[in-house]
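One protein chain is absent from this view; the other protein chains keep their places.
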Amino acid sequence: MSVWQAFIELLKRDLRLAMRRRAEIANPLLFFVMVIVLFPLGVGAEPNLLERMSAGVVWVAALLAALLTLDSIFRSDFEDGTLEQLLLSAQPLSVMVLAKVVAHWLVTGLPLLLVAPLLAMLLGMKSAAMGTLMLSLLLGTPVLSLIGAIGVALTVGLRRAGVILSLLVLPLYVPVLIFGAAAVDAAASGLPVAGQLYILAAFLAMALSLAPVAAASALRISLS
Amino acid sequence: MSVWQAFIELLKRDLRLAMRRRAEIANPLLFFVMVIVLFPLGVGAEPNLLERMSAGVVWVAALLAALLTLDSIFRSDFEDGTLEQLLLSAQPLSVMVLAKVVAHWLVTGLPLLLVAPLLAMLLGMKSAAMGTLMLSLLLGTPVLSLIGAIGVALTVGLRRAGVILSLLVLPLYVPVLIFGAAAVDAAASGLPVAGQLYILAAFLAMALSLAPVAAASALRISLS
Amino acid sequence: MNSFMKWFHKWGSPPWFYRVSGKMLPWLTGLFVITLVYGLYAGLVLAPADYQQGDSFRIIYVHVPAAWMGMFIYMVMAAAAVVHLVWRIKIADVVLISSAPIGAAFAFIALVTGSLWGKPMWGTWWTWDARLTSELLLLFIYLGIIALHSAVEDRQSAGRATAVLTLVGVVNIPIIHYSVVWWDTLHQGTTVMRLDGPAIAPQMLWPLLSMAIAFKLYYVIVMMLSARGEILARETKSRWVRELVGGE
Amino acid sequence: MTDLANSTVHLQADSVECSRDDRLLFENLSVEVSGGEALILEGRNGTGKTTLLRILCGLRRPDEGEVRWGGVPIEECAVDFHRHMVYVGHLDGIKRELTALENLRVLQTLSGRGRYSVEEALEAVKLGGFEDIPVHFLSAGQKRRAALARLLVTDARLWVLDEPFTSLDVHGIELVESLMDAHLSAAGALVMTSHHQVHLSAGVIKRLNLSEG
Partner (left out) sequence: MTDLANSTVHLQADSVECSRDDRLLFENLSVEVSGGEALILEGRNGTGKTTLLRILCGLRRPDEGEVRWGGVPIEECAVDFHRHMVYVGHLDGIKRELTALENLRVLQTLSGRGRYSVEEALEAVKLGGFEDIPVHFLSAGQKRRAALARLLVTDARLWVLDEPFTSLDVHGIELVESLMDAHLSAAGALVMTSHHQVHLSAGVIKRLNLSEG
């Protein structure tokens, strides 16, 4: 069986699982929508105030949605022994890891991308900024999944990981948040955005090449 | 063994478990702090803007922290069979449920209460509103735990609960959010707050008397 | 008491319910058409325009009965929930779940007509006023009931779980009704259902009551139709259904 | 040791029926067990042994029929029934983050004190020395022993056990069998499933095979 086939099969399995998984309280899309809908309720619906917060709110919501679902990349596989089987499989582990990360992004990142314009509109974001919002999320959310995978791989075997995962991952998330939100804000004020977007693209390229390998070796350590 | 002893024993057990539990990604306190710290990063740190959002941000963060940890009230007990044992115990189930809810509040609600003033200060909240913030959280967060317990009890046996838990629980949370944030806003503007606080107190009284019984019967149904 | 329980169990028996509801449906439909036509004609044509609001007040003939129905149906469901949990009567479960979508629809209509009316009256579609918020809650509770029922795979547990949820949601009903009294709201206070008699002109009142009756009949009709379908689906294996189907 | 004879031990299932996903598992099934008797459920994988046990201890309602404890339907005497019954299932109700000692202490509180203290019970199942290790770190058989230790810390008259011998070594099985013998001689009752031979020397043994019929 070729590596490619294994990649596809694992990806399909993870997507199927995501569909069937019960009580996904941390359902990323729902969470994203919830944050953005609850905000005006709590803050009070002054249009001007909301508009100025919109880029930040959307990006913070996206970051939290990614963070809260990270655990699902490896945790349940660890608990029911599937991770052992992946480690013992005849396929290269980093490819398997990449398949799982891609699945995570398809489940948590992509849907956000699709509803983000709608919710941003609800918050009164200028339509000029919409394109940049989409592009920044497209470049930024995969980075969140990739970096997150390393964090989870390092902590999955711990019995008292507690807050360690967030502590490991958040510092690496903050730059993505800052450049993402800054790009959208710049677009809303009619400033050029290419600089911020290039930086996000560079993050993505780096994460894509390093994260799967790093996560794979972290997994080997965690399981022994 | 008296009911009271059983209550205490179960409460102690749940607190001990919360201490030992591994990988508490949805660690409520951390989550709460994270939301409130990430906000200025995403939105940009204009003091005036932040101050006007502060009550809303704190309350939304508290609500999300409660919602994200609800599952822990019954899920792990369901999965390892402890819930069956509780159902078959010689003690009244609603008291056992209350013990678990109290534990949940002590772990998720109380710590928020303690750090809230600090974080509110960070967001620039007026010190006149601080007392009201604390009081509104003190009255409101137990309601979140109590209502949440009913929702979890109803959905714990489901294999495809998906977003149902949030759908059941959120509408009942929204009034708490609205009145909580409104009280703090009123205090910040120097208006009277007794009205909102009475309403929160009424919610609490109602939830305290009804929720444990409702959750207990929901559990019986979910497990059969 | 004993004869009460007998009556109770008679209604609780699926074949009896199926037969009697079949006989009642044509009559109910006739009454529905009469009250609806009278209500619409009297309300939209006969009643004079309001001296403050002009013709826009006529939305009252949909808004108020729909709002009442949203609450009334919920109370019916709550009663069914008690009957189901205490006496384990199967029909109660069927009534409960057949009513939920209708109740949701009425709550939705009340919300939409209310905000249509609110724009000219208050200058806004929506505010977080206590009556409005609690009505929105009602809609979400209906949706939650429907979602929970479809999510629980075991039919027996599904019925009982939704019954519990329904009872939990009952606390919202008095809040909707008394919100205008308890809080200082934009929404106007109770005008029709008052102990000291309605504070509304009779030319406006009669069409309103007629519409209210028409809506209730509509509910009973739709609920019975959907309950009959549900009963047949549940009892496919039983003898009376096979006889029924074979006899046709 | 408390006196077990002061109340009748009698569990009876009266023509119960159960189906899952439209597949009928059993119907019109009647069994009973009293003090000093052991009822062993047998049958192939997936025939409904676990389901029947859950019905017998009131975790699930039968589709038809009734389960009675001392003649009273168990829903009506739930508290009394639960005080006198202990159930150990496939899921053992043991928290992996807590030590065996902590786990047992909670379980004891829920079901009322019994013959042994928590420490004695752990000693009796040969977990002495492992009391303070979180259950997570125990081997499969040791976990099972921790779960079974619960039988000793209550004075339940009715034991309901789902494959108690899983993961136990030969000594473990003998140990549990001797505990069962002692329970039966003290007029306790026992309902269990097992895919292995059960060697009991006390009490009356009844068998029910769910695969037949």
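Note that the chains are named A, B, C and D in the order they appear, and that numbering of residues resets to 1 at the start of each chain.
Keep in mind that, in the parts below, contacts are C-beta pairs under 8 Å (C-beta built on N, C-alpha and C of every residue); 3 or more make two chains touch, one makes a residue touch a chain.
On a predicted model such as this, the values are computed, not experimentally measured, just so you know.
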Candidates D:Leu24, D:Ala140 or D:Val204 - the one touching the absent chain
D:Ala140
Which residue from A:Ala6, A:Ile36, A:Ala55 or A:Ala218 sits in contact with the chain not drawn here?
A:Ala6
Residue, one of D:Glu76, D:Glu120 or D:Asp169, that touches the chain absent here
D:Asp169
Sites on chain A contacted by the missing partner chain, in the whole complex
1, 5-6, 9-10, 13, 16-17, 20-22, 76, 79-82, 84-92, 96, 223-224
Chain D, residues in touch with the chain not shown (by the definition above)
20-21, 43-46, 50, 90, 130, 133, 137-142, 144-145, 163, 166-173, 195-196
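Note that only the chains that are shown with their structure count from here on.
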Any idea how many Å lie between the Cα centroids of chain C and chain D?
48
In whole angstrom, how far does the Cα centroid of chain A sit from the Cα centroid of chain B?
26
Residues of chain B engaged with two or more neighbouring chains
20-22, 155, 158-162, 170, 174, 178, 224
Which chain C residues reach two or more other chains?
128, 156
